[in-house]
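Take a look at the following structure, please.
One chain of protein is taken out of this complex; the other chains stay put.
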Amino acid sequence: MIFNIPFIAVTALVLIGLYTVIFRRNLIKMVIGITLIESGVNLFLITLGYRENSVAPIFTSLPPGTIVPEGMSFPVPQALTLTSIVIGVAVLALMLSLIIHIYRHYGTLDAREIGGKEE
Amino acid sequence: MSKRDIAAVVFFVIITVFFVFSALMIHPFGVPENADMDDEIIKGAQSETGTNNGVTSVVFDYRGFDTLGEATVLFTAVAGVIMVFRRLKNE
Amino acid sequence: MNIIDFLLMHSPALIVAIPLLGAFLTPLISRINNKARNIFVILILGLTTSIVLLLANDVFTGNIHTYVFGSKDLALPIIRILFEVDALSAFMSIIGAILALVAVIYSWAFMQENTGLDKFYTLILLMTAGMFGMVLTGDMFNLFVFLEITSIASCALIAFWTNKGKSVEAGFKYIVISTISALFILFAIALLYGQYNALNIATLANAIQFSFLDKIALVLLIVAFAMKAGIVPMHMWLPDAYSKAPASVTIVLVCATQASLYGVFRVCFTLYGNTINLSPASIGWIIVLLGIITMLLGVAMALIQSDFKRLIAFSAVAEIGFMFLGIGAGLTVLENAEMMAAIGLPAMSGGVFHIINDALDIGLLFLVAGAIYYATRETSLDKLGGLARNMKYTTVFFIIGLFAVSGIPPMNGFASKLLIYESTFQLNPILSIVAILSSIMLLAVFVKVLHSAFLGPSIPKFKEVKEVPKSMLIAMGIIASIIILFGLFPELIINHIVEPAVNALVSYGDYIREVIPTFTGGI
Partner (left out) sequence: MNEMSKIVRTISSIAFPLIIIYGLYIISHGHLTPGGGFQGGAVVASGCAMILVAYGSIWTIDKIKEKNLSIFESIGAICFILLAIFGLGFGAVFFNNFLVGSDFLFGTIPSFGSTIANINTGGVIPLMNFAVGLKVIAGLFAIVLVMAYASGSKEEER
């Protein structure tokens, strides 16, 4: 069971993030929650690609005695995680710039106050 | 509690159950069940793409179109941020 | 090899790559001048539309196109990204191509007075490219990437008028909803990848065992796509986003929503088509129920709105209900061949036909609303009035849209709604009565708009209002003429475009067999 710690971490990250998004009213905290969910999902992806006692799938100066391909971890989840991280950065930048504008218009970051206000 | 809060709690509980079960039921850490696609990629990476780095061979060759999409996402975000902070006419 | 064959062979890649290249070039071209940029964008989308039509023409005869990136042959196991185009994908990409082209023509005059237009056009092109990628791809992760491109671009465009707090708020709401749903989709993809070590849709559909994890993945995928498609319990973001965005963005956003709807269909029918062990009838009834609720709620909310664009947004919600009613009614009789031929196929073709009709009708109405905003700077129905005197063409286009959306002959809405009424009446008369009732209520809603905005005494404030510029009239004219064309020759459209799409929806086996020849299931 101790080997499943990464999956426990994934669940914890996703649930903390989801809790923050659903129950917190501050927009910045919502964004932090989304970032947490995203880290959880990324961790899940990268965890799926690990094989016991494996090395990174890079052939430059490979440790002697490595079996190819069984001794290497999966390259695809790493590539997917890379893509997903960049997408996360893009979304984060856009969300933060919208929050700056919302703050200029309403003078508050509380989601409920913003919903009730007219311009 | 308002109706909205109850709906939020129900949604949260259902999703919690989903995530907990999927973390419990997926294969144990380090012992994947199936490795067809990745073994094929590791074996072919050097001869087909000429790279020593398996991850780069996936990122730029086998799944190169994803990387184009990823670069486009960044491009979109930059265009979006610059557009959102543009100078408006009446300012 | 002549040029047509070359284009046809590479068309799945070109349809995505040309708008992308156009988007990357737009910041450079707009250095020259604004006119060159507008012409360039229209040319790029015109070229894309012609390639889409070329590809669709071939796909509708029954071929399925596959395109492997980076390698000529399709070696198993699939390790490269694969595009797979069947009739349903081609159908959705036609909608996207036409509306995006209309949107840029409309923007020429409509957006003229705004700053930041080079970024605006870049984002429109990116959004279109993302939409094409979503409907053409045959790879789950690629679908996620294109979904993100579409949602980031649309979020930035919804918030285009940053001087209005409400539109920035609508954009923020949209990006939060779409990011969370995209992360759910990514998690579901990871679940599938962890079990089967594959990302290709056909490979996954062949390998799927429908274990407990697969069920979780199915629910997450459907919830996420339904959230983005604006189906009723999760439609909160839709009226805000539709009504606060510039009109030419809204019309592309309608297509983006329908691309998410395509995601629901692809997941239910292809990815899980072989293994779902609920009977199609029970899924069908769930969808029918969802459709009825969506329809009634959309119409009821539309009745009480006083803002023109918000009213159209709620009637767009109601229109989604009609699609669901048709497709769900078809599913309820999927297992019975006789009933299927008699009721199921007409109902499903009605539902699928209504997808394109909805995009055109709602699109036209939003363009009319945009035209009124352009002329009067006002969207509140309480303050508008007597516009028909000065804006003759716009009024005509509005009446065409009104007839089409409420299903009155000879418009396209009538053709698809008639199919839905007839087939659901045989299934259960109550369903068709509810559908007819909602149509009548939609008619009432828009007659109210016609009365309060276009007819009635002229208001002194709007005495000097002029007809909108030519480019906007041309854009509205294109959609209106397609609407009338579809309404006059519905048989032609149904036989050549809708039925191949319905067959592609039902017979998922062909889609999988194109990649994995040994696959035996499917209808």
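General remarks:
Here the chain labels run A, B and C in written order, and each chain numbers its own residues starting at 1.
Assume a residue touches a chain if its C-beta (ideal position, glycine included) is under 8 Å from a C-beta of that chain, and two chains touch if they have at least 3 such contacts.
Note that the structure is a prediction, hence the values are computed from the model and not measured.
Remark: the absent chain touches shown chains A, B, C in the intact complex. Remark: the omitted chain is touched by one listed residue; of A:Ala12, A:Ile32 or A:Val68 this is A:Val68. Of the options A:Val21, A:Ile46 or A:Val86, the residue whose C-beta touches the omitted chain is A:Val86. Touching the omitted chain from chain B are residues 46-53, 55-57, 59-61, 64-65, 67-68, 70-72, 74-75, 77-79, 81-82, 85. Mapped onto chain C, the footprint of the missing chain covers residues 10, 13, 17, 20-21, 24-25, 27-28, 31, 67-72. The missing chain lies against chain A, touching residues 56, 58-62, 64, 66, 68, 82, 86, 89, 93, 96-97, 100, 104.
Methods note: only the chains that are shown with their structure count from here on.
Chain A and chain B have CA centres that are 9 Å apart.
The set of chain B residues touching two or more other chains comprises 19, 26, 32, 35, 37-38, 41, 63, 66, 69-70, 73, 76-77, 80-81, 84. Annotation for chain A: residues 14, 48, 76, 80, 83, 87, 90-91, 94, 98, 101 touch two or more other chains. Contact residues on chain B toward chain A in their complex (touch as defined above): 8, 11-12, 15-16, 19-20, 23-24, 26, 28-32, 35, 37-39, 41-43, 45-46, 52-55, 57-59, 63, 66-67, 69-70, 73-74, 76-78, 80-81, 84-85. By the touch rule above, chain B contacts chain C in their complex via residues 18-19, 21-22, 25-27, 32-38, 40-41, 44, 61-66, 68-70, 72-73, 75-77, 79-84, 86-90. Across the complex, chain B is touched by residues 20, 23-24, 69-70, 77-81, 113-116, 119-120, 122-123, 126, 129-130, 133, 141-142, 145-146, 148-149, 152-153, 155-156, 159-160, 162-163, 187, 191, 194-199, 212-213, 216, 219-220 of chain C.
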